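Shown here: the complex without one of its protein chains, the others still in place.
And then chain A:
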Amino acid sequence: MGKYLLRRILQMIPVVLGATLLVYALVFALPGDPVKAMFGDKPVNEAVAAQIRAEYNLDKPFIIQYLLFLKNALTLDFGNTFAGQPVIDEIARAFPVTIRLGIMAFCFEAIFGIIFGIISGLNKGKWYDTVILLISLLLISVPTFVTGFAGQYFLGVEWSIIPVTAGSDPGFFDLLFPAMVLGSVSMAYIIRLARSEISSNIAEDYVRTARAKGMSNGSVMVRHVLRNSLIPVVTYLGQDLGALMGGAMISEQIFNIHGVGFLTYQSILKGEGNLVVSIVTLLLLIFVICNLLVDLLYAALDPRIRYA
């Protein structure tokens, strides 16, 4: 187990290095000159532009820029944004909100997705199974920004049930609806995944055997059916946690949440290589760690899986 963990963690190093290089190259390859863009459509004072380029190493060739970034990053100095703010401060401001939003969305989709999935899977063909299926179909087919805007307008502006925007210092209730919007599509997928897994596992031989042994219906469900059905659901959830962080952009924009999604979008528009790479690297780490946790959870869910 320990050896396995070590191997997985060591594997992360080339993944992170490769990804940073790739992202840095992509930002570098963006058309346009970020320094000229700072002047808008006003005349560019070349002497000033040269100063700014030198300050951000933008006057150096790509590979030197990248190596300088890496060198500084190793000492936890991620440089400054074009606005003169340390990148690390920007990230420290944006990440907590997005993590909070992401975890809330994650809990929402996990709890409601699994509960409704179980209800549906155990009661295939009943009227509420049909209703749950219909709702999940609706959530999958309607884009989140539609759900978000419609909810914001009717629940927020018209009926004042939810806060219209999350504002500068969002609390639990401010983030509740945005998190539901963010998690809604994945919840629908989980419902369908859990439902189909459960309904197929119920018909398996080992379930019949368990029943034949005289186990109670409840423990057959919990110990055999659920445990086996949850493996694909956990895989999906684990990957989704990372995706939620990166995919929070639409919810963040609609509800004015100053998180990672917006920061990434802005920094790409402004061509801020350091900021983009730092954010993406962090998201990548979250993604990789989530995947590792999922793999470890497999072992907990399925005794046949062992890591050495």
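Going forward, a contact is a pair of C-beta atoms (placed from the backbone, for glycine too) under 8 Å apart; a residue touches a chain by one contact, two chains touch by 3 or more; residues count from 1.
Here is the rule we use: contacts and distances are computed from a predicted model.
Asks: Leaving aside the chains on screen, match the unshown one to its UniProt name from "Hydrogenase expression/formation protein HypE", "ABC transporter substrate-binding protein", "4-hydroxybenzoyl-CoA reductase subunit beta" or "Chemotaxis protein CheA".
Replies: "ABC transporter substrate-binding protein"
Asks: Looking beyond the chains shown, say which of A:Gly121, A:Pro170, A:Gly246 or A:Gly273 touches the absent one.
Replies: For the chain that is not drawn, the touching residue is A:Pro170.
Asks: Given the contact definition stated above, which residue among A:Tyr24, A:Tyr236, A:Phe255 or A:Phe287 touches the chain not shown here?
Replies: Residue touching the absent chain, from the options given: A:Phe255.
Asks: For the full complex, which residue in A:Gly2, A:Gly40, A:Gly125 or A:Gly214 touches the chain that was left out?
Replies: Spelled out, the listed residue whose C-beta touches the missing chain is A:Gly40.
Asks: Touching residues of chain A against the unshown chain: what are they?
Replies: On the chain A side, contact with the omitted chain comes from 30-34, 36-45, 47-48, 50-52, 55, 82-85, 89-90, 93-94, 96, 99-100, 103-104, 106-107, 110-111, 149, 152-153, 156-157, 160, 163-165, 167-176, 223, 227, 252-256, 258, 262, 266, 269-271, 297, 299-301, 303.
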